[in-house]
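Only a single protein chain was left out; the remaining protein chains are all shown in position.
Order of writing sets the chain letters: A, B and C. Residues in each chain are counted from 1.
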């Protein structure tokens, strides 16, 4: 892999992030409503002097460009400001929550790719078979179900009918003193429903995509070559075909990451998952602008990182792209 | 996949069995479920139940109250009110220390009360306090500009936490002080971990100044904003106590749980009143007959019995009905559509009118549902009501605080003494633009001001009661507010909990006596 | 197979229509969607009822009281009335958002694809930038900042969804502009505007039509998500709003959230069946496999 490519890619990612910072700032400052009023409201009411001192304190009375400069400068130093609501650094609020979100998103991503691709490959073997039909129907269904509704239905189901999975939270508070193994299992147990809920949409899409991609690849000449060599069907399918069919899947996986984060926002809200999505939602309701901006920043950063990783792994997976820019 | 399921299934059983073990023979953990998110943990500068519950565990205060509204010693082992009512002497315990080992002195008490006076939204609590003298390390003398009978109640844990001067007195603004999220107090529990918006973990203060307390080892306040999720947690034993539960579905559902007890005790001092407020300065509502018509058109019975499914109780006046000051002879405005229509016609609105109603975002059943009910009910007297939903609290507070509303549903607490929680709503002097829960109705009646100011300094309980009676009669006539119901706060707790928080302050009170029966 | 070349010459549109007509799932989609659209348009003529009115005891189960076949919600409001009234805004926002998405996406995508060079570069950088922002989060912020109404919701959804359309349009333009008939059009001196609108765009339409169809589905899901979170227009009954409003009571009453959820599901399901059908119809070779 050539490192100058990675550097360039990372550099471009940083430029995108700078764009996100500027956009965030402008959006929120240009929006109607006086942030000082909001801060004061959270503190329990305000007089005009209080508003003035808040403006002073938060730099709200400076010209917009100056405010932007200050904000960008602060972000560059890793300072995302203080939450209006919690009076705590936004960075530390997010630090507490980014882990659960990544855990949820990555788990859902892996689940959906593994199961989806497996179903898709099976379906591609017999393009007109029962499995193929099932994958098509299932993909359309999975795509059409609102993710929050799936979550609610699962809660109804597992809260009262089959109470075998926890339906809210990430860990059981009772296990605070437990050993790492028990805690890990506990988190995994809590993770099942949210991760599955989130995975289901993408799972269906991956199944459909990998079916199409496999069909395309299976019709190609090199698959015929592999068969002509006398390779077994399993080898043909999982070695020769899947390696090639995986390329578009990888691309989509990278593109889906942003959507996955959006979905995580709903899923976290439904399952009371202590992640960034819920922080975003709560902060929007509280008009806690610094926190909203911080979450948008980090969520975008996650997408940028995911995109860079996708690009790099795509180059790794497709030798034709190695060494090109 | 199969293996994984089995493994997790096993873990589920393991976790489940661990989860059902409530506590150990001694000490143990109490998990409090809360739907409210505290901004921070310092009750000296932040009102509201979300902050008060943890704050009262972390910070001790001069006095505490028993179930009968009787003050009890706490940081002050004794106290004395001068005959003229202008000074209150607190004699502090000798052995109290903050969690960092520093002793609690009269300096800290003086600093705390003055800080609260300056920063707490309830300005009437300590408004008459002029100075606090500290003749020695364990004596504080509060000097008042006028008699202030409400002061003793204001020295409760929920309203007057004693905060360490050596931490909060460093010159930073106490409202946004970093220590608010990592407070050091002298209460029975100390902060172990605070994950904003998620959980507050408190552990036993081993050096608590009351011997043998607290009984519990640990209190975990879990914030679960979705009430359904909290219900499930209560049913599964993932949480032990759920205070400030107001939804009929929650109450009715948890009543069915064998391992839980449901009570509506523990909210006497809170005095939460759910009401319909009128902007008396708005064009159409400045006519008292319109306000009366709306009052007569509203069916309080329907709201409490059908809408709230019988869990809430009626509230007819500005002082909570459970308070000794409540006067039950006032006009209650029981539903009477004929009278309502007649009043509308008299006011010149026989052809009806258009109005808007806001509601405070909160428990849906108490606020939004009532607003939506009014939309369909007021149609009967020709009022076309538009519900103006606010997506969030700041939006609503902006409208109502900015007097940009006609009707709004709101919930306001009495906070024990009328001086603290009632006066603020009716005094002409408290019509303050931009301040929520001030006199946002812009109601001004000089006679009411006179009565309230007299009641604030009246030290004779009977005379004070009489003054409040007159106040309630006038309010009933002027209808700046139509009182709907007492918010039906209930607490659900595990049956095995001993000494559950049923005092006048409920869970906004140190839980040092709580213990598990096993 | 190479041994079965297609001899019959048919106009592409006719061919597509013929293929579509034979596509059973797509026809199922058309039937479901027509039913839903008719029900939201005319349902209230047959089943009058104000969805805001408290008409009965709260949480009446469906099928118990004949007047309220789908039961009542937490306030005692008629769920069926809500379903019939709530579909209109949901569908309208979906369609409007898809239209906005297509307009932005096609405009930027065709400019980028047609002109190439720095225009393409700039527009694609902008597109990438928008793709970095998590769409729902960004839409939430937009809706909250500019106060929720059907229009702001539609615009917010459009603003976050266009990049994909832009990329698709660009790719089509890049492909088509190299084809002989475009060269021919240039040769006879057609102006750029004409080539973009009259020559290339019509030929790029098939994948764009498919994409537009799917965008409607995505937009409906978006609207539902926003309403569910309480960020929709609170004064307009919509399916998402019904789910969000009744969510607190799911342990006691499953029906007030289930029915609107099913309605959203069937709408999006039908739309995507139609989209798939169109896709197959425009690309008959894919279907052969």
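The rule is simple: contacts are C-beta pairs under 8 Å (C-beta built on N, C-alpha and C of every residue); 3 or more make two chains touch, one makes a residue touch a chain.
In this text, contacts and distances are computed from a predicted model.
Candidate names were "Formate dehydrogenase (Quinone-dependent) catalytic subunit", "Hydrogenase", "Multisubunit sodium/proton antiporter MrpD subunit" or "ABC transporter ATP-binding protein", and the UniProt protein name of the unshown chain is "ABC transporter ATP-binding protein".
Residue A:230 is the one among A:63, A:78, A:177 or A:230 that touches the chain missing from this view. Contact with the chain that does not appear here is found for just one residue of A:53, A:160, A:182 or A:220, A:220. Take chain A: the residues that touch the chain left off the picture are 128, 220-222, 224-233, 240, 243-244, 317-320.
Everything below uses one rule, namely that only the chains that are shown with their structure count from here on.
The touch graph of these protein chains is complete, with an edge between every pair of chains. Set side by side, A-C and B-C show the greater C-beta contact count at A-C.
Chain A has its Cα centroid nearest to the centroid of all protein Cα atoms in the structure. Chain A and chain B, compared by their mean Cα positions, are separated by 39 Å.
For the pair chain B and chain C, the distance between C-alpha centroids works out to 47 Å. Among the residues of chain B, those touching two or more other chains are numbered 226, 228, 232, 391.
For chain A, the set of residues that touch two or more other chains comprises 155, 159, 269, 284-285, 287. For chain C in complex with chain B, the residues that touch the partner chain are 52-54, 57-58, 74-77, 144, 148, 230-231, 234-235, 245, 247-252.
The residues of chain B lying in touch with chain C in their complex are 226-228, 231-232, 247, 249, 253, 306-307, 309, 364-365, 369, 372-373, 375-376, 386-389, 391.
Contacts from chain B toward chain A in the complex involve residues 7-9, 11-12, 14-15, 18-19, 21, 29, 31, 37, 39-40, 46-47, 120-121, 173, 175-176, 178, 180-181, 195-199, 201, 220, 222, 224-226, 228-229, 232-233, 236, 238-239, 361, 391-395, 397-398, 401, 432, 434-438.
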